[in-house]
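The complex is shown incomplete by one protein chain, all other protein chains being positioned as in the whole.
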Amino acid sequence: MARDRDWFESTFERVKNWGRWGPDDERGALNLLTADRTAAAAAGVRTGRTVSCALDLATTAAPDNPRPAEHFMITAGDCRGDNPLPGFEQSTDFFGVACHGMAFTHIDALCHIFVDGAMYNGVAADEVSSHGARRNSIMAAASGICGRGVLLDIPRLRGVEWLDPAHRVTIAELEEAEAALGVTVGPGDVLLVNTGRSRWRRAEGPGIIARGMAGLDAECVPWLRDRDVAVLGSDGISDGLGGEAVAGWAMPIHQCVICAMGVHLLDNVDLVALAEACVEEQRWSFLLTVAPLRLLGGTGCVVNPVAVF
Amino acid sequence: MARDRDWFESTFERVKNWGRWGPDDERGALNLLTADRTAAAAAGVRTGRTVSCALDLATTAAPDNPRPAEHFMITAGDCRGDNPLPGFEQSTDFFGVACHGMAFTHIDALCHIFVDGAMYNGVAADEVSSHGARRNSIMAAASGICGRGVLLDIPRLRGVEWLDPAHRVTIAELEEAEAALGVTVGPGDVLLVNTGRSRWRRAEGPGIIARGMAGLDAECVPWLRDRDVAVLGSDGISDGLGGEAVAGWAMPIHQCVICAMGVHLLDNVDLVALAEACVEEQRWSFLLTVAPLRLLGGTGCVVNPVAVF
Amino acid sequence: MARDRDWFESTFERVKNWGRWGPDDERGALNLLTADRTAAAAAGVRTGRTVSCALDLATTAAPDNPRPAEHFMITAGDCRGDNPLPGFEQSTDFFGVACHGMAFTHIDALCHIFVDGAMYNGVAADEVSSHGARRNSIMAAASGICGRGVLLDIPRLRGVEWLDPAHRVTIAELEEAEAALGVTVGPGDVLLVNTGRSRWRRAEGPGIIARGMAGLDAECVPWLRDRDVAVLGSDGISDGLGGEAVAGWAMPIHQCVICAMGVHLLDNVDLVALAEACVEEQRWSFLLTVAPLRLLGGTGCVVNPVAVF
Partner (left out) sequence: MARDRDWFESTFERVKNWGRWGPDDERGALNLLTADRTAAAAAGVRTGRTVSCALDLATTAAPDNPRPAEHFMITAGDCRGDNPLPGFEQSTDFFGVACHGMAFTHIDALCHIFVDGAMYNGVAADEVSSHGARRNSIMAAASGICGRGVLLDIPRLRGVEWLDPAHRVTIAELEEAEAALGVTVGPGDVLLVNTGRSRWRRAEGPGIIARGMAGLDAECVPWLRDRDVAVLGSDGISDGLGGEAVAGWAMPIHQCVICAMGVHLLDNVDLVALAEACVEEQRWSFLLTVAPLRLLGGTGCVVNPVAVF
């Protein structure tokens, strides 16, 4: 389906949630994850099995990790001789991370993306200064995202280990997956779309980044708006990489979903263990908790999303 | 109640969980938080109200924060002219933190504390090198801590805003609080003890650190072992600060609870909003999720614990 | 001598070097330190005694160091077991610093200060984005500052260990010092003004920052312009701290000297050893080398200025 600049511009306007929750709103689609929906998601817990959906914090440079996280020891087991507190032996450390890298499981705040100089709800990009974001920071999610998670496992649907990096998931595939897995994506859900990237990376290593990355076809944007998801996530970055870009729309999912719809994105989620657990539990929905750190002015945060069945 | 070095040494031995879950175990008391208990905690959710129990990540130096977290912008709204990806406008940042500071809500891994050169389960301190912890790292909690949280609100019990910094909470007070709040701490619970420190700090500022800090009396250590809590937390650091120390036992709670019992600690938890919510919901137990980052070899992690009522 | 906003504004205009070395110049008064002057300074070396003029890189928080430098070991002597290169045993580390703190010996680049939105030579402040300075960065000094250093030791002149923090050094004192020490400040010199702050801090600790800091009286600005110094430095920050500020002129020396004159500043230089060496060598001029790191877009750099007699 051919899509040009005009199509993107009209789509961006069509899916806009600006003003929907008030002119000063900074939570965007998180407003759809009401307390009732959180309670309903908790009520769905059966076995109590918990699954981490995060990659290990990558501290080593790789083709998909040019800016590794830092991890330094401040005090290790070798420092008892330097002990400032006699008789108190401890080890402590420091870590630092630029969370938006392709190797880090992270959440994107609504200040992460601008289109034509504006963020979600029409806030000017200049509200993000070198002192941080004055508006739309990750603090909008500081009280925690706790709701129903739904995994649409496209490789399982296709009977493959992972999708071809050129593949763009269509609306038809999302709905086919819903039918096959017996789940329907609805308002306030956290939708996770598995492309098999995590498994592929494990099998063939970080060099695969050079071969592109599967993602959602741009046609899914209006569908996501119709379903009113609260959060969208993927083991990739939801946007496909490596296809031809449309001028001004280098990452249409990021641009339309974050900026127009006010939907927080979860990037580089590790879905290998989760997909296996879904098969074993024979359910593709679960209680999902994402708890970003309270980073004032932050553009996002590394997170460790935890699913409970 | 007078307590000397001998008392601590015999107590340390008495509460030891070394070997209880096998010679190679690194999860310690997290083994008590079974899937059944996680499911039961989720089943207890009623209103779906979520409460964050973390302090804002402190990036400014203060008497209780000599090593502030770092937060730097990599790309702000002023960089569209420097845009490497034409038409894609974004803001990104970096943060770094030495999590064990007194101003950071964090979890202590079982490698954080050594007594006489040994960690939990008898692992040698030298297993923590300048490359990180080879054993007992925070990865033991990587799949997430999701269970029943219980708040024992001692200032409320005493009818004060916050406890005197010299105060040491006794077993009698913990049990009085249980009775008054209609909750009983049991195996696999995440026990949070409110001392009012967060409220005090808000009222009088970070300088209060110089005046000491309320904590648990050392007599509580065997009680915690008897109740078999999975995790212990406080708005302070569980240990009281400012009293007279016993040689070799500068922080008896840390030393006995982490090292002997294998209980992860939550330090500097913000309990102001949680305590208010408990009163409004008239319940002092809730579903609590703590999801440390997957920091290989880490001695702990900043976290944003999320309670759901 | 009373000085109001008008006086500062006219002085700022009077001492301006904008355009003096061309409209695109970024070196400012470094242009005055010609190769001939460098050679003359080297020819002045007699005994070959070298003196470091830097403070130790402060990694501990203090009243004058709210943002300590970081120093972390990557590999220490405890890591031979983790050795990636068999038989090759090494130790390595990481350090990081926000150089403009009051505890760091550093050089200020010409992009460090703006007045009314403009830097030296009329460059717009917006040329410094969150990606760094596109103009007037520390790279202007990347080839090294190597010339004649002159120390004007005011405490010695006054017969005191250190100046009162409220003291503002006058033109008369500078010229008195020249006469007493037998040296005349001239074009292309690196002028170092000793206020005794380093000695005072060593005697009474970092808390002295709360009591103010001696500096140059604003009347010295035109004098510095007349003498055509290449660089100005002090054991303080050249500006006095703690006096009453004139609206819009919080740091007149920084604002007039860096922004109008294009003179790089050396702040928090350790002059204790240098002052002693000058007495022993009975000379108050020497070869001084300052070699900032090649930090693209940098606003300054920590340095270790080295004097040779």
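Each chain gets a letter, A, B and C, in the order it is written, and its residues are counted from 1.
As a convention for this text, a contact is a pair of C-beta atoms (placed from the backbone, for glycine too) under 8 Å apart; a residue touches a chain by one contact, two chains touch by 3 or more.
Source: prediction; values computed, not measured.
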Among the chains included here, which ones are touched by the excluded chain in the whole complex? A, B, C
Sole contact to the chain not displayed, among C:32, C:55 or C:230: C:55
List every residue of chain B that touches the chain not included in the displayed model. 70, 72-74, 76-78, 94, 129-130
Across the whole complex, list the residues on chain A that are touched by the chain not included here. 60-61, 66-68, 73-76, 78-79, 81-82, 126, 129-131
Under the stated touch rule, tell me which residues of chain C contact the chain that is not displayed. 34-40, 42-43, 45-52, 54-57, 59, 70-71, 73-74, 76-78, 80, 85-100, 111-117, 124-133, 142-144, 146, 247-251, 255, 287, 289, 291-300, 302-306, 308
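Assume only the chains that are shown with their structure count from here on.
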Go ahead and name the chain pair joined by the largest number of contacting C-beta pairs. A-B
When chain A touches chain C, do the two copies use mostly the same residue numbers, with over half shared, or different ones? same
Can you check how far apart chain A and chain B are, centre to centre, with Cα atoms defining each centre and the answer in Å? 27
Indicate the whole-number Å distance between the mean C-alpha point of chain A and the mean C-alpha point of chain C. 46
Chain C residues touching 2+ other chains are 73-74, 76, 78, 129-130
